[in-house]
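Of the protein chains in this complex, all but one are displayed in their positions.
Right, subunit A next:
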Amino acid sequence: MCSLALFPPPPPPGDITLYEFNNALVCGRLYEQLPLAFQSQLADLPGLTLPKETLKAHSRLEHSTRPAFIHHRESLWKRCLSAWRDVGLCGVLKEIAGAEEEGLQWVKTGSSYALAVCHWLSSLHGSLFPHLSLTSEDMIAAFSQAVDWAGCTIRAFAWHPHTSKFAVALLDDSIRVYNSNSATIPSLKHRLQRNVAAMAWKPLCASILAVACQSCVLVWHLDPTSLSTRPSSGCAQVLSYPGHSPVTSLAWAPSGELLLSASPVNTAMLVWDVSTENCVQLQWFGGGGVTYLAWSPDGSKVLAATPSAVFRVWEAQMWTCERWPTIKGRCQTGCWSPDGSRLLFTVLGESVIYSLSFSEYRGEMQGQVGGSKTASIVADLSETTFETLYGEERIGGEVHSMVWDPTGERLAAIIRGKRCLRPACPRVLPENPPSSRQKGRKPRRGEESGREGSTHPPSFLPVTPLLRILRRGMCPCSLPASSRMNHLSQPPCKVSVFPQSPHYAWSPTGPLGSVSRSSPWDNRVIQGSPGRAPL
């Protein structure tokens, strides 16, 4: 088992991890030149600064156009009819109960009783699944893989699986697509593109981006040769299904044919054939919804987390599933090893990473997931104290999001934990930029080590996400003898691994409190290229 004590302490204040060289992570200032060896490898991706002030969030709070018009009193029947269309039965009952017309006393009392029964039933339902009582925006914020989804400038981030291109969903509900070999930056806007929770590029395709929005899934077809900076909404396909909103997670099949979408309020996850807009519901009652999906890179299995303390692993050929109850809380995040034989997941309320291994996938075992009996703990990320030159620092906590890189060597994790600086620490000022530091260490064989990132906002910022990159062996079963630790110092809100080995890039972007806005390194996408570590 691996613990944080094996990691080097965080980098000094103001520094960030730039790249990995000779099996060591190098920290420095952002503007430092990369070594020549990396400059050719690293596609010249733009470093972008996205200050929050320029992004205007939506001012309209209501979905309908009603506030724009003068209020007009209609007859009760018309109002009931429109309430039925808009809200459904509850709306009609509410409309009748609140009617001011005379002479309908018994109808009014009847409907107010019926409304009370409805409320009671829904509260009963809500007590079974508390997340159902949230508004859809809060729900997205609770289940999104982005830390501080509601306040962060960048709400979702997605690398293209085949080329140096990435999409960034911003606070103002627009999406920008940056491409290394093109100067045009398309900005995608759509009427239905609100509260983006996740994005995913279609594999084996140049230009299709699926976006999980509040009410639907949008599939953008972006012609890579197009010079338009504002693709029309005609380029987007709308995939919607009644009762399937908000969508919080998306997963493309690695073979590129199917798209999965999940919503915390719908117990079914939907399998879309995007080109024909056909969908199949994969219904499995229990759990109250599906919050997070992860398709294994070999395409054989899918992890589906639910809002309650259970998650499921689907087998992607005959679509049967195995149910995994967890002890403490819901499954927060998970990731697959490149060969799909091992699943790492974390549970809300526990600062450990669990591992589940699956029997090797063969086409003959139809309809069996083949998971092992129990999950084992592979890493303990509970709070650890580091002695640094700048005082003692404590790092550790629950993992918010994880990704495993395609070669199977690195694991990046965002830790959401309380940062406590000892009072003796000389540097408590909130204005201090994040620090980072690295130190080499050799853990024993069979252990993981990695990088950790940390920021130094003071202790009054309750939740500080950390980025931690654990290193694993080429083959997940035999972990490497030598390994390295490192820090990425920006508090990231979304992790994403650059898909083409040997480059990696993480996208740490700051949650914008009043604290870190003073830092010059806020809101940047930083490319670090660890290079190929000599093994």
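Note that in this section contacts are C-beta pairs under 8 Å (C-beta built on N, C-alpha and C of every residue); 3 or more make two chains touch, one makes a residue touch a chain; residues count from 1.
Just so we're on the same page, contacts and distances are computed from a predicted model.
Trainee: When you check the chain that is not on display against UniProt, which of "Nucleoporin NDC1", "Small ribosomal subunit protein mS29", "Trafficking protein particle complex subunit 6B" or "Eukaryotic translation initiation factor 3 subunit B" does it turn out to be?
Mentor: The missing chain's protein name, per its UniProt entry, is "Nucleoporin NDC1".
Trainee: Looking at the whole complex, which of A:174, A:215 or A:281 touches the chain that is not displayed?
Mentor: Answer from the full complex: A:281 touches the omitted chain.
Trainee: Out of A:52, A:160, A:312 or A:400, which touches the unshown chain?
Mentor: Only one of A:52, A:160, A:312 or A:400 touches the chain omitted from view, namely A:160.
Trainee: Tell me which of A:3, A:112 or A:237 is the one touching the absent chain.
Mentor: Missing-chain contact among the listed residues: A:237.
Trainee: Can you name the residues of subunit A that touch the chain not displayed here?
Mentor: Its contact residues with the unshown chain are 43, 160, 162-165, 180-182, 204-207, 224-225, 234, 237, 255-258, 271, 273-278, 280-281, 283, 317-320, 362-364, 367, 500.
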